[in-house]
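Here the complex is missing one protein chain, while the rest keep their positions.
On to chain A.
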Amino acid sequence: MTTTDMTTTDLTGTGTPSVPSVLGAEADAQRERLVALRRRLLAEQAGALSPAVARALEMADAYLFLALGYVGHTEELFPGEAPGAAPGP
């Protein structure tokens, strides 16, 4: 068991704290792409033309969040956790 004091660092240089690189470069790279994809998805959800589109994108976010979990995403626990974020399904 490690006793590391886990201090978050900024991997992206955007001021957004993220988990240190723990799963290797390939996982980190996929995680970064997925985070970017999710940002676009949430923006689209915020501007959805109808409840139908908004809800479909909410559900898409849940599936996308599963993928993020597989590659070590720890910044959020679940979709819609952050106050003011689009509600998770």
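As a convention for this text, a residue touches a chain if its C-beta (ideal position, glycine included) is under 8 Å from a C-beta of that chain, and two chains touch if they have at least 3 such contacts; residues count from 1.
Definition applied: contacts and distances are computed from a predicted model.
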- Query: Looking at UniProt, which of "Cobalt ECF transporter T component CbiQ", "DsbE family thiol:disulfide interchange protein", "Phenylacetate--CoA ligase" or "Acyl carrier protein" names the chain that isn't shown?
  - Reply: "Phenylacetate--CoA ligase"
- Task: Tell me where the left-out chain touches chain A, residue by residue.
- Result: 1-6, 8, 19-20, 22-24, 26-27, 59, 62-63, 65-66, 69-72, 74, 77-81, 87-89
